[in-house]
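Working notes, structure below.
Removed: one protein chain of the complex. Kept in place: all other protein chains.
Each chain gets a letter, A, B and C, in the order it is written, and its residues are counted from 1.
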């Protein structure tokens, strides 16, 4: 059975930070079209701070805990609490696991999604990061039920996340700042949906690259 | 001996107001070049208000009193008190005179000049209305000493006022707002010198036109 | 950008340091640099009053820390909600054991962060109850009041809630009067120019010369309509006409009227607006029990103004009248000599 070794937990965060920082301007641009244009700045500030606080010896749960706490503690706005909760709930779902197997990751994803939905109260189709996260989680869960290997399930998750992101292009925002624009929000990819794909895609790549067994 | 009849006092103010209002934009323009551009507005507002308050039966002293009091009461800045004092002191110098003769007008002019100098503390060459008023008064006094008729003395006064105004073109302001500009104030006619010529010129014309005997 | 700024990323930190230096009798730091508290807080037995929000609205929010007002404030980046941790730390700074009234404005980020902070506080056994200000009429229709933003009406909510807490009332009572205050309050804003967030460096939206945005939000959120710029008296009428029918305010009502500039508006012009607003209210049969005119809740250097009305009864009047001392709102007790 494939496992992601707990000892490589720090790699997850390092890759995430690199991805977010590489895409900061792009995320702010997306947000600027319909929101206040700070999404990339917020995200790269928060992720960057988490990296500074990283305990290099931490396991996956510990790393995600640091990330979640940093976002919750330092990044205000809507993204701090939403992604903060996402990572903290993922961390809780793998606490005590030396290594991460496919089922554990499934539980983490489910917990993260539930946390975000419970906190934010948004639904699929509202044009938020959930439009990335919901299909990604569903696809991953379906893959697991089918019995596909961990690596393959992760890839399917990332693909579903990408498709989910793209689907926000034609949606009308129903929540958050952009919702006040109504029809004018159509025709722009949602910034949170885009960052959520970057996150899930980065995690999938890191995990796939580190799998043993 | 030529006399300006007291019964025609109101004409002096009517003509002054017409002159000032006709030249309001020009005065503001002059002030705008080196000052705050409100000289025409200030003057025409003050003179206009005085006309509204005019008692048509008033003698020369009464008319100038109304004008002076209105300027003092309603127009702030530097012009309100300076011209207010000018007209009030002129009024005091002819109080009780049924009609105005050449000597009385000489006393009025002297009193007005003294009042302005005492209050404002400016000197000839400071680039102010005094550069009009001082030579005008001097010329009028000289004409009287020579024994020229009232009408002729008034004309010489107006000519001296005009020359005085023109002389301010090459002066550097030493008092008031424009003084902070130093050399940059050179090359512009002083607004107060211009309005002072308009005032003296208008009074001369009204008096000359109304002389009897 | 013609502004007094060093590192645009540090404006909030430097401002907070300045506040602490300038008002040692009113404002004290806490272990969390994004949380400031009233120098005398927590006060034994008193309910802690907490608020928080993005920066750039001075005197809100830090400026309302003080005597008979707010006990602790969570501070966000410019125009951004404070973090959950900051709200949580503010709860802790304000709590004396009598619980915390968190009186804040209805924005997505604030709602989420307060929600999380409450969960964190619960685990510590700190009781936190909230009132969410939603006084901004133009931000949603009456049947969706829950979606409306909180704007300058928050100042009156803090005044009333802070006064009640200072009287030693229990948490439920503080919450009740603060909720009553905001339920009786309606606001509208008009924007004439945009504003520039230092870290962005360019105006965050556009208002054409000769136009105005009716119903603008405190961060430049679009309003009801963009119309030609009108004379002050007509703008006053527009504002009154939007606010009055919404509560509704009726003939015979007494109101607190708050006219706030959005930052750059000359105070002279706020009084020109108030002069007409008072006349329009009188014509509608409303009596202004107490007016506030000034810069109470701003949006950086936006040119614009807001009108807030709160319908008052004897209970609200007494709380509004209470002495208060803060950077943003100082109110002396009535003197006998006038």
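Keep in mind that, in the parts below, a residue touches a chain if its C-beta (ideal position, glycine included) is under 8 Å from a C-beta of that chain, and two chains touch if they have at least 3 such contacts.
Everything quoted here is computed from the prediction, not taken from an experiment.
J.: With touch as defined up top, name the shown chains that contact the chain not shown.
T.: B, C
J.: Given that one chain is not shown, which residue among C:233, C:254 or C:315 touches it?
T.: C:233
J.: Have a look at C:64, C:249 or C:274 and name the one touching the chain we're not showing.
T.: C:274
J.: Among B:40, B:62, B:84 or B:210, which residue is in contact with the omitted chain in the full complex?
T.: From the options B:40, B:62, B:84 or B:210, the contact with the absent chain belongs to B:84.
J.: With respect to the chain omitted from the figure, which of B:119, B:159 or B:172 is a touching residue?
T.: Of all options in B:119, B:159 or B:172, contact with the hidden chain holds for B:119.
J.: Over the whole complex, note the residues of chain B touching the chain we left out.
T.: 36-38, 41-42, 69, 72-78, 80-82, 84-85, 119-120, 175-177, 180-181
J.: Counting contacts across the full complex, list the positions on chain C that touch the omitted chain.
T.: Interface residues of chain C facing the absent chain: 2-6, 11, 14-19, 21-23, 25-26, 39-40, 43, 55-56, 58-59, 63, 67, 78, 192-193, 207, 209, 212, 229, 231-233, 235, 263-276, 278, 288, 291, 293-295, 298, 300-301, 303, 305, 323, 325, 327, 330-332, 334-335, 337-338.
Quick note on the criterion: only the chains that are shown with their structure count from here on.
J.: Is the chain-to-chain touch network here best called a line, a ring, a star, complete, or other?
T.: Shape of the chain contacts: other, as it matches none of the listed patterns.
J.: Where the centre means the average of the CA atoms, what chain is farthest from chain B?
T.: So the farthest one, by centre of C-alpha atoms, is A.
J.: Using mean C-alpha positions as chain centres, tell me how far chain A is from chain C in Å, no decimals.
T.: Between these chains, centre-to-centre, one finds 34 Å.
J.: Please tell me the distance, in whole Å, between the geometric centres of chain B and chain C computed from their C-alpha atoms.
T.: Comparing mean C-alpha positions, chain C is 56 Å from chain B.
J.: Could you work out how far the Cα centre of chain A sits from that of chain B, in whole Å?
T.: Inter-chain centre distance comes to 82 Å.
J.: If a residue has to touch 2 or more other chains to count, which residues of chain A qualify?
T.: Within chain A, no residue touches at least two other chains.
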